[in-house]
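Missing here is one protein chain; the remaining ones are kept as they sit in the complex.
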Amino acid sequence: MTTSPRRSATRVSVALASTLLTASTLSGCGVFGSPDLVIYNAQHEQLLDELVPLFEEESGLDVELRHGKDLEMANQITEEGEDSPADVFLTENSPAMTIVDNAGLFTELPEAVTATIPDDYVPADRTWTGFLARSTVAMYNTDTMTEADMPASILDFADPEWEGRVAFSPTGADFQAIVSAVLELEGEEATRTWLEGLEANGVIVQNNLVVMQSVDSGEVDAGIAYHYYWYRDREENGTDSDTSALHFFGDQDPGAFLSISGAGILASSEKQAEAEEFLTWLTGTEAQQAMAESYALEYPLNPDASLNPEVKPFGELEPPQVDVSSLNGPQVTDLMTEAGLL
Amino acid sequence: MSSLTITGVTRSFGSTRAVDDVTLEVPHGSFTTVLGPSGCGKTTLLRLIAGFLVPESGTIAFGSTVVAGDGVRPMPPQTRRVGYVPQEGALFPHLDVAANIAFGLPRDERGTTGEDRVAEMLDLVELPRDFRDRRPDELSGGQQQRVALARSLAPAPAVVLLDEPFSSLDAGLRGSTARAVRRALQATNTTALLVTHDQNEALSLADQVAVMRGGRLVQSAPPSEVYLSPSDPQVAEFVGRAVVLPGTARGTRATCALGEVVLTAPAEGDVALMVRPEQVFVDLAHAEGVRGTVEEVSYYGHDCAVQVRLDEGTSVLARMAGVRHPVAGDPVHLRVTGLVRAYTSAGLP
Partner (left out) sequence: MALLALVPLAYVASYVVIIGPVDLWQLVARPRIAELLRNTVTLAVACMAATAVLGVALAVLVERTDLPGRRLWHGLLVAPLAVPAFVNGYAWVSLDRSINGFGGAFLVVTLSYYPLVYLPVVAMLRRLDPALEESAWSLGHSRTRTFRTVVLPQLRPALLGGALLVGLHLLAEFGALSLLRFPTFTTAIYDQYGSTFNGAAATAMAGVLVLLCLVLLLAELRLRGDRRYARVGRGAARSAVPLALGTWRWPLVATVGAVVVLAIGVPAFSLVRWLLVGTSTEFPLGELAQALVSTVVLALAGAVATTLAAIPVVWLAVRHRGWASTVIERSTYVANALPGIVVGLALVVASLRLVPVVYQTAGLLVAAYAILFLPRAVVTVRAGLEQAPVVLDDVAHGLGLGPLATARRVTLPLIAPSLGAGAALVFLAISTELTATLMLSPIGTSTLATEFWSASSELRYGAAAPYALLLVLVSIPATVLLMRTDSPATTAAVEERVPA
């Protein structure tokens, strides 16, 4: 008599049971135990993947990272509200911090946490702290352009002469932070005009790495990005930076905007002590120096840490004065959507 | 004693009464066929008995147990102990013959005792025992039907229900499979109800034939009675061939297009007369009887059917045995032999 159907049915149910079992352990993180600290990280994944093990070793704490993008995660935390699993939020740029701050979801940081960071990079109410900075730059192709061909202001890229010649990545939080600085410094009308000009002139690419590649390959003459992409490539193998150079706008131009990466602790977190321990460590000299020496080449904000001298010194950037807590993300998104960039 | 009693059962689909006030008794150990054209409600009746459908009114009883009916919670199919043999057998394609036959046995009997039962059942339906390991798609249609019967008989059911079980078989196979099925049912003394639209099947297999038409049971009787004494002219025409002619009756005699005939029972006035073709004698040699001309001859070997146009215009069918037969265009004379049934109130066809 044929018994194969019954045997295969048994096999199926065994497979089923074991699958569900694995799934349930996975869902509950039962095997690994729940982490001591959950960080929502919108800074570069690679940087935190290098940094966090150092902290884990030193503190003995078990840290879980969830990676995402600035505004996505800021809005996600806002949506999560009191139920947010996050203890700490790290961003690439400050507008995302402002969204969470405006929702009242950050807790005020103890003075000890921000002691090593200059006041310019910490909001007055100390709801979060800056921990890294990056400078806006223009890149240009050295075969087709010289430093003298570059405009004095980033606003000039909206001029018709740049049609089809300038690359940027409007979907990235980096560019959106730059727009928020233009908005803060020049006002809504000027920003709208500038965005419309860029929409007409610009070559839209998917991120800043592609901006750099497009400039270096001569596909476009210039591109808007942050400084470290070019320096990182120089450090590594230079294949995407050997026919390009950086143009720093300086002179308090919006194009010299210094964007601040922020760190904050969620008020809903039940791990306040651990979160404070992490932030104190993050702003402390050791971690700041570690970041300075990493692949990242972003500017550490703790004055005791020093960056590779190849990178243009922090003191020579001449950035415009912008209140770190004032940059408005949602309005930028609306303006960019209006301009057809999103 | 009745194995199955159906009393006043009615079941509708929408506004159509598929089964309309049917009453039928099936004696224990008998073979009853339900005969009717497609759409007459016979399959619905079968599904009501099996329990796949619930009657709106009336009762169904197995022996003395009422399984469905007024005020009784209908017993689900799986507890009724009916064997069900659908059209085309419907063997479980994922199981071999042995597993199919043993399917309805209780779990503890499916083992070694099941093996014996399977062998017994294969013997019963006259299939070789080494068929036990075959898959359904390795069997012919007739073999599948036998296995399906064996499967339904294995748990020793109270009643076996067969739904047009031979309709998909070709003519040669149909007869032999049907006879094997009847022998198996007789050997186990199992009560069986078979639904069919094939009158030959109905008449040749059954102890009792129940004729259905338009949802109603119009006659239920032994095969010979249904044939010889159909309850109305339509039954007559459905069960076998019939010549139905208008006539005028006076006592035990009546006159019609075929001349004067003798009636089975006295009647008066306008009647419909039912003559079986084999009662119409075709005389090729003598000018005795009603004259007509042969229109068409269908030759069957053992006999032939002769369509004759009477001189007065009526066309009648005659059936004749023998080696000599007429050809189209021949003049013949017709006479009616034996007794003729007269229907008084029934409408003429």
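Note that the chains are named A and B in the order they appear, and that numbering of residues resets to 1 at the start of each chain.
In this text, a contact is a pair of C-beta atoms (placed from the backbone, for glycine too) under 8 Å apart; a residue touches a chain by one contact, two chains touch by 3 or more.
The shown structure was predicted, so the numbers you read here are calculated from the model rather than taken from an experiment.
Undergrad: In the full complex, which of A:Glu57, A:Asp83 or A:Glu270 touches the chain missing from this view?
TA: Residue touching the chain left out of view: A:Asp83.
Undergrad: Among B:Pro76, B:Pro128 or B:Pro222, single out the residue that touches the unshown chain.
TA: Residue touching the chain left out of view: B:Pro76.
Undergrad: Out of B:Gly63, B:Pro86, B:Gly141 or B:Gly214, which is the one that touches the chain we can't see?
TA: Answer from the full complex: B:Pro86 touches the omitted chain.
Undergrad: Have a look at A:Glu58, A:Glu72 or A:Asp242 and name the one touching the chain we're not showing.
TA: Candidates A:Glu58, A:Glu72 or A:Asp242; residue touching the omitted chain: A:Glu72.
Undergrad: Against the chain that's been left off, what residues of chain A make contact? List them.
TA: These residues touch the chain not displayed: 5, 8-9, 12, 16, 19-20, 22-24, 26-29, 32, 35, 38, 45-46, 64-69, 71-76, 78-81, 83, 85, 171, 173, 176, 205-207, 209-210, 213, 217, 236-237, 330, 333, 336-338, 340-342.
Undergrad: Determine and list the chain B residues touching the chain excluded from the picture.
TA: 50-52, 76-84, 86-87, 90, 92-94, 103-104, 148, 151-152, 155, 157, 161
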